[in-house]
Each structure stands twice: as C-alpha cells, then as structure tokens.
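Only one protein chain is missing; all other protein chains are in place.
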Amino acid sequence: MSDALARRDERDLRDTMVDGSELHARLAKTWGTGRGLIAALSTVDHKIVARRYLVTAFVFLFLGGLSAAAMRIQLARPENQFIGPDLYNQLFTMHGTTMMFLFAVPVMEAVGIYLVPLMLGTRNIAFPRLNAFSYWVFLFGGLFLWVAFILNIGPDVGWFAYTPLSGPQYSPGKRTDVWAQMITFTEIAALATAVEFIVTILKQRAPGMTLDRIPLFVWAILVTSFVIVFAMPAVMVASTMLILDRLIGTHFFNPSEGGDSLLWQHLFWFFGHPEVYIIFLPAAGMVSSIVVAFARRPALGYLPLVLSLIAVGFLSFGLWVHHMFTTGLPQLGAAFFTANSMLIAIPNGIQIFCWIATLWGGKPVFRTPLLFVLGFFFIFVLGGLSGIMLASVPIDTQVHDTYFVVAHFHYVLIGGAVFPLLGAVYYWFPKITGRMMSERLGRWNFWLAFIGFNLAFFPMHLLGLQGMPRRVYTYQPEMGWGTLNLLATIGSVILLISFVLFLWNVVSSNRRGEIAGDNPWDAGTLEWATSSPPPPQNFDRIPLVTSREPLWAERGPLPVVGGLAVDMRQVVVGTVTEARPILRESSPEPSIWPLFAAIAVGGTFLGSIFTPWAVVWGSIPVAITLIGWFWPSGSPEDEK
Amino acid sequence: MSRFSLFLLPAIGFALAGCRGWQSALDAQGPQASELAWLFWIFTWVLGAIWLAVMIALAAALLRSPASRPDPLLVNPAQDRRYAAVVASLAVATGVVVLVLTGLSVVSQRNLFRVEEEAVTIRVTGRQWWWEIRYEEADASRSFTTANEIHLPVGKPVKIILNSADVIHSFWVPSLMGKQDLIKGQENDIRLVADRPGIYRGQCAEFCGLQHAHMGILAVAESQQDFERWRDAQIRPAEPPGDPERQKGQAAFLTQPCIMCHSVRGTPAGGKVAPDLTHVGSRKYLAAGTLPMSRGNLAAWIVDPHGIKPGVNMPTIKLQPDDLNAIASYLEGLK
Amino acid sequence: MSALARLLLLVLLAFAGCQREERSFRADPVATESIEKVALVPLSPGPSGPVTDTSGKGKEYENNAYHLAQGKTLYKWMNCNGCHANGGGGSGPALIDDLWIYGGSIENIVQTIREGRPNGMPSFRGKIPDDQIWQIAGFVRSMSGNVPKDAAPGRDDALHPRPAENRTPEFPPVSGGAPPPR
Partner (left out) sequence: MKAHRLAEDLSALPTYGFGTSMTMWWGTLGFCALEGMGFALAIGAYLYLVHVNAQWPLADVPPNHWPGTILTIILLASIWPNLQAERRAREENLPAVRRWLIVMCALGALLVAIRFYEFTQLNVRWDQNAYGSITWIILGLHAAHLLTDLGDTAVLAALMFTRHAKGKRFSDVEDNAFYWYFVVGSWLPLYLLVYWVPRW
C-alpha cells in the first residue's frame, strides 16, 4: 500500500490504489459534467446527452401526435371545414416527418445511448463529443422544421416527397427545401450515432463479454446501426439531388432532360424500408429485455434471436420495391420482391415464437412493462400479417395508398415500436431517475392506449377496403366513410389521453415516485449493477463478465477488473470477438466545440436553401469549429 | 381474451358492411376485381387463423401454472430442448405458409395482368386534379376527348393507357381492378372487364397536391348498344342551343374567360388545359367526381370553385347573375 | 434553449418572411380590377418624377412564391410563349432583358396585359381574371430577375431553354426597346 501511496504523487492514480467512497467520489469528479451553463452545453456524458435526446424526441412525439389529432378532427365527418387542404397537407407531412425522423429513430437511439454503455459495462460511449454534436444537430434539424411550419413554410409534399410533386415545378417556395435539409440534419445525427454504437459495441465491452454474452438489446442496437450505415446514405443522396434540382436546376428527376422521377422512389425506399426496421429492431431488443426480466428466466433461443435480428437487417434491404408495385415495373421483378418481402416473415416469426416460448418456460410477473409487451404481441403480429398481404403484388394494387396501409403501418410502428418503447420507459425509468413509475397509472395508461389504438386504427383497414385513399383532407358524404372515421377519431382521442396520462405519470413519478434501488426488477444485465441513477463514471470498477445475465449468475460480489486511471477519463478497450482487454484508452473530456460545430453546420444548411454559396462560405466556420474540436487542449486525456 | 373478442365482433360487422358501397375493393364487378377479392379473402382467412393461433399460444403461455422457480437461471435443459424443437418446427411451418401464399400471389398476378385483345382503348391522362380521357380509334375521326368519366361495354376487355401531364397520379376503380400509377414520361397500361352494368366510382390514389381528395372518376359499364349510342353521341360536336336562355348562355360563355381553357367542339371555344365541355351535361358528376351534375351545382361551381375545391386551377371570375344562370343552363344542356 | 429558438426564429423571419409562402387561392374581392395609376416613362415636366399611385397589390404578387409559380403555369396555358417564346421573344418582344417599351414595373406589365399594346399585344381584359393577370405579370418580372430569389420559380420538368427564374441574374428595368414591326 505504501508503494501505491507513493505513486499517487505521480498523478497517475489507479483504481487499484483507492477504494470505497473515495474511489467513487474521485471518479465522479473526473467523469462529472460540472456546474453552470457552459458546462451543461459542453457535456459529453452519454447519460445526459441521452436524457436530452429522450426529452426532445418525446416533445416531437407530442407535436406529431397533436398534428395527428388535428387531422383526425378534420376527418371525423365528411366535408368537414376544420382545416383546408393547404394546412392539411402540411400537417400530414409534418406528422409523418416528425414521427419518422424526429421521434422514432432518435428515441430508439436515445434509449441506446443511455443503456448501451451501461449494459456493456463501460464508462462512456465511443466518440462522446460526436455524440454531443449529433444531439445538437438533431435538435437544430427538428427546430428548423417546426419553426418553418409555424412560419407557414411547412413542407406539404408528404414525408416521402415524391418527385415531381416535390420538384421545382410543383412545389414553389421554400417548403420542400426545408424538408430536404431537415433530412440532412437528422441523417447526419443518426449516422454519427450509428458509428458510435458500432464502435462502442465492438470495442468497449467489459472484459469477458464475448459475442455470445452481449445482451439482446445491444445486439439489436448493433444490427440497427449497421442498417443505418447502409440505408441512410440513400436518403441523403436523394434529398441532395432534390434540393439541387430545386435550387441550381439539375435534372435528376426531370424526364424531359434524361432524368427519371422513379429514381427518387428507388433511392427513397432503399432507405425507407430499412427505416422501418431501424425503428423496429431496437424495439425488438426492448421486448427481449423485458420478456427475459419478467419471465424470470434467460431468453429461450438466444442464438436464433440474434440470427433473426441479423437476418431481418439483411433482408430489409431487399424489400424496397414493394412500395412501388403500382408504378408499372416489370411483372417478374415485382414478383421477386413479393417473395423477398414475405421471406422476412420467417425471422420475425422466429423472434415471436422464441419470446412466447420464453414466457411459456418462465414464470411471468405481470407488471406494466410486461403489459405493454403483451400489447405489442397483439398489435404487432396483426400488423405483420397485414404486411404479408401488402407483399403480394395483386393485393397491393388494391390496398396500396389506401387507409388499409395507414392501418397496417400504424399497427407495425405503434404496436411494434411505441408499445415496447412505453414498456421500456416503465422498465428503465427507475434506472434513469432512481424512482419507480406508478403502477396504477401505468395500468390505466396501458389499457387506454390499447383500446384507443385499436379503436383508432382497426377501422382504417375497413376504410381502405371501402376505397378511402390516403392523404385526402376530406371526403364526400355519399362515400359512406363517416361512421368508421368518427370511430377512428374517438379512438385517437382516447389514445391521446393515454399519452397525457403517461406524461403525467413520468412527471409525477419523477418527483414523488417510490425510491427504486439499484435493481428493482431483479433483472440480470449489467445496467442494474450500478446505482440508480448511475454516477457519472457508470461503474466504480469495470465488471468482469462471466455470463449472459451476470447479476443472476453472480449473486455474491460482482467480479471486476482494476488498474484504470482515476484522475483522468479512461475506458477499457478490448478485442472485437472475445472482449479481451488490450488498451486503457482515454475518453475525451467535455468540450463546447461540438455545439459550435453544430451551429456552424446548421447555419450552413439553413443558408444553403437560399443560396448554394452558403456551402462555400459556411465551410469556413465549420472548418474552424472542427479544428477547435480536435485540437488538443493539453489535458491528460489528450496527451496519453 | 373475452375483452378482445368483444371488441372484434363489431369490427367484423363493419367488415361485412364494407363489401357494399360504390368504391369498394371487395365489391367485385369484373374478373380482375374478383380475382383480387378472392386472393384477399384467402390471405385474410389464413393470416387471421395464424394470428388467432399466436394469441392463443400467448395466452396459454401466460396462464399456464408455472413451476415455482425462485432462481431465474434454474432452467430445465431437456424442457428447453423440447421448446426449441417446437420453435424450429413453427419456423418451418411459417416458411411453408409463406411459400404457399407467394405461389398463390404469383399465379394471381399472372391472371391479373394477362394480355387480351382489347375491344376499346382509352387513354387516361392525369392532371392536377382531373382526368383527361381520350377514346382512341384507328379511325382518327372517331377518336374523341372527354373528362372524368369513362364508359365501357360490359364483358369486353378494355385497355387503359395511363400517363400524366404533371405529377404522379394513380388510377383506381376498385370494383373493376387494382390501381396503377400515371407518371409523366412513362406509359403504363392496365386491362379490365366489367361483368355487370353499373356505375363504379374510382379516385386518384397517389397524393398529387392540394386537391388530391377531389379527384374522382366514374366508370360506367353498360350494354354494347348503350355504349355505342353513348360513343356516337360523344363523337358529335355540340348541338347549337335552341332556346333563348341557352343561346344567351352560349354567347356569355364565349365572351367570358371560360374559352381560354375549355373546349366545346362546334364552337370557337378551343382551350386545351381544362376539361372538354362538349358533352359536359351528359356526365354524371362535375369537377372530377365532386358535385352531382345539375344546373344548380354548375352555377355553384362556376361562381365559387375555390369554395368547393380550394386551390383548383379554375379561377373565380366576375359574372352577372343573369349570365351565370344562362351559362349554367347552356352547359347543362350540352348532352 | 428558448433564447436559441427565438434567435433561429428571427433569422428565419428575416430570411424568408411568411408572406412569401402564403397561398391565397381566392382573390379578394373577387375578380375586381384594382386601379393603378402608372406612368410608362420615368420622365415628367418639373423637378419630380411622374405622379403615380399604385394599390400595393404588386408587392403581394411579385414576392409570393405560389403566385409566381401559378404565373409560370399560366404563362404557358394562356399561350404567352406563342409570341414571346420562353422569354427570348419572337413576334413579341423579349421579356428576359432589361428593356421595357411600356414600363417594367409589375403595374405596367399588368396594364400591358389588361389593355394590350399596339402592334400585336392583345388585350386580355375579361379573358383572364384579374388576379391571374397579376400572377402572370409577377412571373414576367421574375424572368428578368426582378423578384426575390427565394420566391422565384425553379426549373420546369421540361426541356430547359435557359436557367430558371430563381437563377436569373437581376436586370433592373430600363425604358427602351422598339415595338416589334407589324
């Protein structure tokens, strides 16, 4: 010990030399964010960034939900005069764009940003400054879109923005440019986050966490990140082409000059279909976590579950044409995509079967998180099966672009992603805040959401079959769609109430909820090994993983590794497959530059919808802020 | 579970009610639509049964009395192997179902898009927000243009060529056939047959801008004689008006902005950017399936098109009430 | 954060201006001709320029993206390109240059369309509703780059004879040019 004390003076204090509360306090100081506005804006703590992401994404969820409510009021009866076509078109565009780009993808990433480092037993996400930057860019993109909407420059061409309707001739003004650049903002954020996840998961796992011990949620995030890396560039290329067509007169989508409007659809759906799985796969990971925790046993079929995730990720790139069955493509090609689209039912089916088998072989505990997962089964399986109908070219020619499709994808996305997400919030809320959410409100929340959802969206299947197309701002009384639409509106109001209840539960439980303790559900993965909420350093010492559910395997003291620096930020970096530790790599300390860089990038994009020269002039502040970001500040993290 | 079935009952009731209606995919009135409805119901029953089975399995998994196991890691490997075998066989079963459904879909697709010698060729051009319709004949003098309403002889294959003058639209008359897009710079076609005389409504099914909601089309299926009679009438230019009110209406029509966009064959009105009005009075609806044809609706439409279809390309013009009534009666008489 | 949001709002306001995106479908009051007192030349006796009095309707039309785009469509639909081609001129004078025989303000152009001009320009009064004349006139202004760039129309989905109006350099109107020969 005296030897160790002597080495303290060398400013290289290791966690093997101190213990207990001193170690905890010193690490908390090293990894902490500090006080004050500048510190808050400079933070690189994945938990703080994730909380901001979560709150922002839920704000966008409510904005998207309110736009949906406005549309449902308009459609409640035939020839309603509540809102006109111009505003209605903006509203459904805002609804789709917000839900897809500003809520669903970011919220899944937010949960991942919070949980992945905790589940892996590391102290921060890889590239934490990039992480902070990606949040700011996402925030600016979302603000950009909604401020534009408030100023009556809201895009009005649908979240899919088909050319030529979104092109320069039929979309005058800046509305579509706003949409196209908002895409660029959010895709940059998503792509950066995906790279962080991939590197964190491959390199920063706790020692001993071999590939077959990675928690299923983390596997889901890993596969999702690969899907993002290969899918999102498509929409960036497409939206860049669109904005170039609109601003500087290129001809990518102009058939008279050799372009082709279907090129847009190919590029968009090459991204757009994987997008669905980018949203669903993390949710599948949440379902796995919740099912395992509440069935009180390890997942039955870990390997098939992982392989299914990977298979879904791969197959999701072979489906995009099923969004284009009515565009007059060659029949044989369309039939090929029918087969492909149906094929994806197999891995998804395997996942469902494995979860049910896990519940079957376990001893289910009926708490709110599990309720939401059961709701997920009910709704998502139905949505998946109607998806098989849409995969068939003939059936698709009837129901494509009708309310049947609206019903289908809300079953898939709300059932497949939002229900698991709400379950996940109930499940991980104690970890994030240290307090339990109210179980009583939770049950009300679930049943209202479940009934409201089915009442709102089941009738839409029938409306679609009765011939009601999507994206119509009104319909005539003689069409006979009034009753079902009224029913759907009532359902959507109930659904909205359930979300208000959810918000109330979050706010009140955050203040007055029961104190949770480290592991209120007695779950098995590493995030439950640390305190609730976790300290800035996540873990005082890095766990040594011996099993898939370390906390179930190690009922006694958890085995850990030591030897990391205490006075500077260090993380354990290991090998890709075995997670054998090879480096004590330093992790960047807080910096204000990612915020400045995001402002510079945001300003450049904003300017670029007015003049292409903004890209040239904007590159100067972008370069300056990036140099500021990467230039070493002389801190120990920078030098070692 | 009883809760779910309680909810499902009214839903099924609505589903059955959905079979009627004049724009319903399940109200099949031709071989193509029947093929589609048949395939739809096969899929619905098979997939519905699967859904029900999954829900029953889930309920059983939740309700069966569990062995008491305090330690979550305490699992019975032999039992797990049995579960794994069940999961594996279910996965294989999923594969078989998917294969069968794919096969059915492909066969159906071939039936649906089978090419038959057509008796009538109709060229439909989508425009924001109406349908330009041209009956094409080898004999050019028997070709003619109309709008928003197609007529077809019962039992005869009809070829519909689809194209767009501006953005993407989609042609969809659910009782006769699935939809197909109209895309500028590309020519799509579909073939369909109507089995029974009747009026079937359709609607644009691809979002096409402000008035996507008001872009309806009527398909009128009628006997061969009725169809021929209709076609001969459509080929003829408009008859000069007989009564003074309509004569006044024609005179007003020809001096107003109307003629900048609309055509009435047999008069100097030769505009090419709006629906041909030569026989507008013979059509059942106005403004692309928006208002039933009547003198009152004609007047309402002319006096305030943007109250009915905000953003439509028809401008609001200044008209004296007398002229308005005269024009409405002139147009109504263009049978 | 709210401070930042407000800042962003201000920036957007400054750049865009809501009126550039407003879509008013129905002219109000319906199809009424506004009275525009305009001069065809910038000269008048005495120290001050000509006495003019315009309704202000012009700004509303030439700063609004929707009106300009409608004007671009109507320019083709009303067959303006029959004589003026794509702006380069044919039997009618060119519209993309800076020379204006009868004045280059939007009010002048409205009058030119409404009343017609000697040597071939027909009068469209009563043939094109007044608000559409304003839309066309706004578009004609955009052909020589005299409307805000962020409201001017982009290229059409057609063969492109010249860079679209949102890329046209500004040619401020000057009096001049000769009426086309009969």
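Letters A, B and C name the chains as they come in the text, with residue numbers starting at 1 for each one.
One rule holds in what follows: a contact is a pair of C-beta atoms (placed from the backbone, for glycine too) under 8 Å apart; a residue touches a chain by one contact, two chains touch by 3 or more.
What you see is a predicted model, and the numbers here were worked out from it, not measured in a lab.
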Quiz item: Which listed residue (A:F539, A:W552 or A:W593) would be found touching the missing chain in the intact complex?
Solution: A:F539
Practice problem: May I ask which residue of A:G84, A:G318 or A:G563 touches the chain that does not appear here? | Solution: A:G563
Quiz item: Since one chain has been left out of the picture, which residues of chain A touch it in the full complex?
Solution: 14, 16, 24, 126-127, 191, 194-196, 198-199, 202-204, 207, 229-230, 232-234, 236-237, 240-241, 244-245, 248-252, 254, 257-260, 263, 266-267, 270, 518-519, 529-531, 535, 539-541, 543-544, 551, 556-564, 570, 572-573, 576, 581-586, 623, 627, 630-632, 634, 638-640
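By our rule, only the chains that are shown with their structure count from here on.
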Exercise. Name the chain whose C-alpha centroid is most distant from the C-alpha centroid of chain A.
Key: C
Self-check item: Most heavily contacting chain pair (counted by C-beta pairs in contact)
Solution: A-B
Quiz item: In terms of Cα-based centroids, which chain occupies the most central position?
Solution: A
Quiz prompt | Distance from the mean Cα position of chain B to that of chain A, given in whole angstrom | solution = 37
Practice problem: Provide the C-alpha centroid distance between chain A and chain C, rounded to the nearest whole angstrom. | Solution: 47
Quiz item: How many Å are there between the centre of chain B and the centre of chain C, using C-alpha atoms for each centre?
Solution: 39
Practice problem: For chain A, write out the residues touching at least two other chains, lowest number first. | Solution: 86, 164, 169, 255-256
Quiz prompt | Sites on chain C at which at least two other chains make contact | solution = 23, 157
Self-check item: Sites on chain B touched by chain C in the complex
Solution: 184, 255-257, 259-261, 273, 304, 306-307, 310-313, 315-318
Practice problem: Spell out the residues on chain B that touch chain A in their complex, using ranges where they run on. | Solution: 4, 7, 11, 14-15, 18, 21, 23-26, 35-36, 39-40, 43-44, 47-48, 50-51, 54-55, 57-58, 60-62, 64, 66-69, 71-73, 75-76, 79-80, 83-84, 86-87, 90-91, 94-95, 98, 101-102, 104-106, 108-110, 112-113, 128, 162, 166-168, 170, 172, 174, 177-181, 183-186, 188, 201, 203-213, 290, 310-311
Exercise. Note which residues of chain C are touching chain B in the complex, please.
Key: 23, 25-27, 30-32, 73, 77-78, 126-129, 131-132, 157
